[in-house]
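Every protein chain except one is present and positioned as in the full complex.
Chain IDs A and B follow the sequence of writing; residue 1 opens each chain.
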Amino acid sequence: MAIQMGKQGKIKIRRIPGLDAIEEIVGRSVEMGRPVFDIVGMGVFTDIYATQTIAGLSILSYVSTLCARLGAKLYAPQASVDVLPVAAEIVSESYRMEGKLEELDVEEQLPYLSGTQFAWASGIIGMAARLRPAGNIMIGPFWAESMMFAETFDRIGAMQIGGTARMYQIPFFAALCDYVLIGEEMFAAGAYVSGDPQQIGSIAAQDWYKLAALALGILGALLATAGVTIIGDLLIM
Amino acid sequence: MSIWEKLMSIPREVIMALVFIAILIPALNPLGLPLMVGSMSQAWYDTVDNMPAGSIVLFDIGYGSGGYPSLGPGNIAAFHQMFENDLRIVMMATDLEGSMMYPLIMAGVKPESNYGAVYGEDYVFLGYIAGTQTAMAGVLGDLHALASADYQGTSLSSLPLAAEVGGAEDFDIVAYMTTAGGTAEGWVYQAYSQYDRPILGGCLSMMTTSIKPYYDSGQMLGLMDGIKGAADLEFLTGHAGDAIISSDILSFTQTLVLIFILIGNVAFWMQKGGGK
Partner (left out) sequence: MDYRRDIPLAITFLVGIIAVLDYYTTFESVTNTFTVIKNWGVVLQAFALGLGAVNLFRVHGKRVSERTREDWMFSGWLLLMLVLFVVVGLGTGQYDASTQYAWIYNALYMPLGATMYSSLAFYMAYGSYKVLRARNFEAALLFITAVLVIIGNTPIFPATFPVFFNIREWIFGPIVSGAYRGIRIGVGIGAVVLGIKTLVGLETGYLGRW
């Protein structure tokens, strides 16, 4: 229903400043002659954070297209061996579609650093210190290294967008990044940047489900206060 | 630059240097500052204390080198209590580095010399089992279908404790210590929701806000929250170690951070007031 309404142009969603700022970051990097970093996190395709990894790869696709089009140098260091070939293919495809494939050096710009957390984190911190990017986009599943990245890139003056659905790390991004995507905003990222009406409709469906959950929660709390636990019992079944 | 502007923009090197000194002083000279045992750590301790001798614990070492300073001391204290109470422990690791933590923990507990425990009868280590929730589901569903040998390749059928347990119904409680949110929540889904097994959890302090709802709702019986929780367990079990020393460090460094925060805010408001 939401997708149908989206196709008919009946769905409008609010601006998400963090996603609007991606183009600003790439433009800034071109003006300053400094690279852009896009970090998709340490997730793999076989854990519970796979959806966050996919959201991060959607943004990588968008960012790499913009970088190819505008002439910014993109770095997207990788931590997962199963995500690496997918990310490399995504970026190569973006450059190919912009006719700039010869400007891409996959091994240098999408290096595999390490599968272990702090080896990967220290590798990225080192790359940031040497390359001094003007922009940093971190959308995906992040662990403790989120604070290190946010602080390091902030120190070198990079404009940052941070987005993750891993609750423990959201405060660190919120504290230090210029823009932050909280929780489900990153899942809407791919649909938002594409502007596809069908996909915009799916974001609306997401919000409708949330409203339903909110209504159930309020109703359940009121009923439970009155000693009626029917909502809770139904949901446990 | 006015004094307030300087106080608002103290260089990070100065702050980090002072934090380093605040860490060094109590580390070199433990002060034995008072600590208050938290209710969640007390609940962990009481739960283990009330378990009858011979009960079987499934324990997941779900952390590696990064988490060892926070969780290792608590793990050692927890094992001390379990061995003292004659509980039997089936250990596993859902973290890739967990199997490297096992010898470090056992070196701290020394179950054979301290408690007369016998490997294979009182405790057994299955090693790293890949797959996080898949591993949990496998161990709780049918342990012997998932693993046929222990950490060192010894057949499980030759180890009395391992031969005795088949799945969730044979474990009296599930306990874990982990730095991974997926592991912490995974055990709730797999052990509590699927098999109604009671759970004890240990996690980093920054994960407490996310894991505490499970404790509040009764899905977990105890929660060791980071180094503070580890210090509580060391205090309760009477096996003082690195965590209690670290609680002194925690007192020093967090007080220092509070002072910096207050300085920054006072400077901000004084500078703002002076600018009107």
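By definition in this document, a residue touches a chain if its C-beta (ideal position, glycine included) is under 8 Å from a C-beta of that chain, and two chains touch if they have at least 3 such contacts.
Owing to the predicted nature of the structure, the values given are computational and were not obtained by experimental measurement.
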Residue in contact with the excluded chain [from B:65, B:85, B:194 or B:219]: B:65
Residue numbers in subunit B that touch the chain omitted from display: 10, 12, 15-16, 19-20, 23, 33-36, 38-39, 64-69, 97, 99-100, 103-104, 127, 151-153, 205, 208-210, 212-213, 216, 228, 231, 247-248, 250-251, 253-258, 260-265, 268-269
Residues in subunit A touching the chain absent from view: 3, 44, 46, 51-52, 54-55, 57-59, 61-62, 65, 81-82, 84-86, 89-94, 107-108, 111-112, 115-118, 121-122, 144, 147-148, 150-151, 165, 167, 170, 172, 175-176, 182-184, 186-188, 190-191, 193-194, 198-199, 202, 205-206, 209-210, 213, 217
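In this section, only the chains that are shown with their structure count from here on.
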Centre-of-Cα separation between subunit B and subunit A, whole angstrom: 30
Subunit A contact footprint on subunit B (complex, rising order): 12, 66, 96, 132-133, 179-182, 186, 206-207, 209-210
Subunit B-facing residues of subunit A, complex: 47-49, 116-118, 143-144, 155, 166-168
